[in-house]
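With one protein chain removed, the remaining protein chains of the complex are shown where they sit.
All chains are identified by letter, namely A and B, in their written order; residue positions are counted from 1 within each chain.
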């Protein structure tokens, strides 16, 4: 599966590489668009020192981690939300006659390498935030773990959004509200939001495990909801659980497509 | 090579149950060339979808190359080649050559073997002139030839084509037919094609399946087909007669007119 994905993605990358100027511009454009969000954060902190109990560098760290995870998930699997187009135009049928998983084919279709621009921008913010934070070595290992868990969680969200479109082909925008909404939501410390929402994001849709819980662990801060300090360590487990749910939903979607013809 | 036993497929269209395919049974032996005729909405495309694993039958049993298409989709995909007349199996924005290279990699065809087959294909299908052109800029005839090449590069045992000559000009049609005929004869590839075009039938094959209203109205050789209406001169009239006959034959209850090949068909 990985081999097939890599093959297809590489073919698209080669095609994009034939227009290097356009590629460079689109990559830069992606970084600039990402930069808008961090610019908004800077404007906020030009007006206050603390937001919901967190300072600028802490917010930059949280922002960087979640946006890096999202940008990479979007790069690799973001095209899953185009599944309705494949259903409507019949290209999903074409994918089903090939000896490869439809998931890999849909995810790699129109692979857009210039999305790496946003990852670079987010990575830079994360690096700057971390460098100013002074995180003890005993906890810094959590950072790559939380980024990877974040990638898995966002990928699972993209997959769930795709699975939803098997049911309602008009759904892409609705699914987007959850995937991009989830990304925007995690740009800020979750202490900003209503505690009921945060609980929902911890025990329901585990977006709190993208950067919030593991981030609290890294920063050594207590959880405003009173959850134990090791909750952040559950990130990988939460990510895998959501991934399993997403995989089941996707397979159900494909099964439905093959048994109802649409 | 292809076995269908009592295959049926129903769809739910706006609350009503529609039988797109009903109790279809036939066998195609290895190396045979079979044409599947039928008017629009007869169930041909639905049958193709069930044979290739895109759609699961609601009743009956299908085996292609010994495999159940609904359960062994990926394994079957390696053994069959499929050509859709109305949409391409190639990648729209990539040059033809890149698409074929991707096919090679997806189907894990050895590089040397691929080279030989591609050269042979280029020769017979005259692809050389447009290998570098993006698929979206190809004419219909060129694209069809590209699709056929892509479907055969992994040397499948079975080739399935859904209306391959539709919309082609006379010259392209002749080229495609010639290629398919030779392919079946020289490589022993089992070929099943659906078509409206009786010219395809006359020039290409010995055996004909006629599907109308989801049922098999005729299964036999072209000569036997002619024999069903001895007074008729052209095969078109023979077939038209058969359609009429299959419609006026009393059935209880009378069949509702099915939606064109089910809700998923995009013409």
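Going forward, a contact is a pair of C-beta atoms (placed from the backbone, for glycine too) under 8 Å apart; a residue touches a chain by one contact, two chains touch by 3 or more.
Here, contacts and distances are computed from a predicted model.
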| item | value |
| --- | --- |
| Candidate names "ABC-2 family transporter protein", "STAS domain-containing protein", "ABC-2 type transport system permease protein" or "NADH-quinone oxidoreductase subunit M"; UniProt protein name, chain not shown | "ABC-2 family transporter protein" |
| Partners of the unshown chain among those that are drawn | A |
| Selected residue (touches chain absent from view) among A:77, A:188, A:212 or A:250 | A:188 |
| Candidate in contact with the missing chain, chosen from A:6, A:52, A:167 or A:244 | A:52 |
| Residues of subunit A (touch criterion as defined above) contacting the omitted chain | 22, 25-26, 29, 32-33, 36-37, 39-40, 43-44, 46-52, 170-174, 176-177, 180-181, 184-185, 188, 191-194 |
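The rule is short, and it goes like this: only the chains that are shown with their structure count from here on.
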| item | value |
| --- | --- |
| Euclidean distance of C-alpha centroids - subunit A vs subunit B, Å | 42 |
| List of subunit A residues in touch with subunit B within their complex | 4, 7-8, 11, 14-15, 88-91, 93-94, 96-101, 258-262 |
| Sites on subunit B touched by subunit A in the complex | 11-12, 46, 49, 52-56, 70, 73-75, 77-78, 80, 82, 84, 87-89, 91, 93-94, 98, 101-102, 105-107, 262-264, 266 |
